[in-house]
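Omission of a single protein chain aside, the complex is shown with its protein chains in their original locations.
Moving on to subunit A:
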Amino acid sequence: MEFADLIKTPKLDGVFLHTTTANATVEGTLCITGHHLLLSARQENTQELWLLHKNIDCVEKKPSIGQNIVMGGIITLKCKDLRIIALEIKYAKDFFNVSASLEALSAIQNAELDYPFFYRPMYSILEDGYTMFRPELEFAQLISGLSMGGASSPNVANITICTPSTSAMASSIPHPLQNGFALEAAAALMGSSGSGSCMAACEWRVSYVNKDFGVCATYGATLIVPKAISDEQLTLSAAFRDGGRFPVLSYRHENGVGLIAFPVIKLCLYNSSSHLLQATLMRSAQPLSIQGIKRCRADEAILNLVLGRSKKGFIVDTWGKGKSNTETDLHYSQWKKVNRAIGNVSSPAAILDSFAKLIEACNDTGCTTDKWLSRLESSGWLSLVLNSLNASCVVAQCLDQEGSPVLVHGAKGLDSTLIVTSLVQIILNPDCRTVRGLQALIEREWIQAGHPFASRHRYSCYTPHQTRNKNSGATFVLFLDCIYQLYTQFPCSFEFSTQLLILLFEHSYFSQYGTFLCDSERERQELQVHTRTTSLWSYLNRPDVLQTLLNPLYEPNAAVIWPSVAPISLELWSELYLRWVIDQRNLTTTMAQIQELVTTEKELRIQALKLRKQALELSQEVMTLINEDDDD
């Protein structure tokens, strides 16, 4: 298929553009290319509108009819970035051509025709985002307790990690490893020399059982599992779990209750057996309820090993009581089942429905206060946010306060499960509150964990309910909103600003980068996404880009950030949801002023120190002169 076939009117003059924020109407020339819609007033100092076709969620046509003939009309483009644009076209033929082209172009299903496969960055890539967060290294750091995605240290060593040759992505790319200890831990994991150098690493291993994605279609090729569990057992457990998603390690938390309350005891315990106060977070899918299969000993073995010496563990079900299958009390006697449903119906489609209602309410700025509050309530979005935070806090508490292992699963383990496991890490682990840490977290817990971005984000909130399919969702948006809530409560504990969250929101829907393409690692390998497209992280980590996404107030905070989960504490993320309908300039100026204040403070400090030194030197000199003078 050629794009040219779909583009019926590549260029059209005299199109009027109406947007909701700027009441002004702009006349300009419309251009349609294979991936973009362009509208330019063709004048100096005027902004051009560039819109990726993939950004278009819904095309609405309203022909204007005069004397029973269509005289042209208005095409309303409702975008996934929540913007609504109206194009007014004078002539009927153009009107139909343009709308048909846009409909066809925005509906292209073939992932290989997506823009990332055509986009070539104009800059050289300093760090390849596709190799930055290799699972082996991330897991090595997770196990060794080193910071994940941490700041780069000056002594960068290059090592090569060889993964099974069948894996296309593991093409022996030299990888910058950030420090020696991680290297050792990684080596320990790989089963080569240096094993035993890290106690914690002994319990876990990297498994390549899923190297050809045969055991689980949605997992990545590299997974971390208890060391004593064989690949055969994993296969058996996979057969027992929905979608083959057997329990895998998500996070290990070290700063358990022992460290805070009894530092001395903690030290002693740490010497004798290092893993005692480390709590493990696992995730999986629900167990299947297949006739005849009552239990799976391999699955039980995994959980028992994870339990280790702890007396009890928690299985947190994010789907809702009675709606998903859960482990039987009989065979998982030491595991306490906790229900923490995200919503009444925790399906991705239900989350998108809620999001759609929220945005509809947000866009109606002319209604009464009562109506707005009632629509905000009935959208249920803030309830979803609250429940997600609540579930995450429960899990984080089990890990941090009780020191117990936790297994989180929803139904398929692709949506609400990932929200909870990733939020827990943001709450507990300060590294996840840095730019790199957040990237690493999203890479581990969303992209490699198989959150189907392509399916979920194919349709967004403006597509009519009946047109969306059941795989559509807004889980990732919900996750970002939850981070936003944490951010509002701890505005100095995050290295990034909310701009990064908004940027992630946009790129997860439409992007020139390949990071959020496809549904799983398997699909990405099939399309060779890693070699044929550029990673979003490669772009974000360029110093000039990164600079714009930093939080001026950031001060590293090693503590656990426990948020308030009272309804009254939640705030609507107006910076994102209302940005096209209500002027958000105040926020921008506020941020700029904060930045200015913080910079001034730093500069003054340096200046004061410099002047002090100078003054002291001069005073010495003056003293000598006075003494000389006195001598005279």
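We adopt the following convention: a residue touches a chain if its C-beta (ideal position, glycine included) is under 8 Å from a C-beta of that chain, and two chains touch if they have at least 3 such contacts; residues count from 1.
One rule holds for everything that comes next: contacts and distances are computed from a predicted model.
Trainee: UniProt protein name for the omitted subunit, picking from "phosphatidylinositol-3,5-bisphosphate 3-phosphatase", "General transcription and DNA repair factor IIH subunit TFB4", "Putative tRNA (cytidine(32)/guanosine(34)-2'-O)-methyltransferase" or "small monomeric GTPase"?
Mentor: This omitted chain is identified in its UniProt record as "phosphatidylinositol-3,5-bisphosphate 3-phosphatase".
Trainee: Which residue among A:S289, A:T328, A:N469 or A:N557 touches the omitted chain?
Mentor: Of all options in A:S289, A:T328, A:N469 or A:N557, contact with the hidden chain holds for A:N557.
Trainee: Hey, which of A:A107, A:L373 or A:V545 is the one touching the hidden chain?
Mentor: Only one of A:A107, A:L373 or A:V545 touches the chain omitted from view, namely A:L373.
Trainee: Need a quick check: the contact residues on subunit A for the chain that isn't drawn.
Mentor: 362, 365-374, 376-377, 380, 382-383, 386, 488-493, 553, 555, 557, 559, 561, 563-564, 566-570, 572, 574, 578, 581-583, 586, 589-590, 593-594, 597-598, 600-601, 604-605, 607-609, 611-612, 614-616, 618-623, 625-626, 629-630, 632
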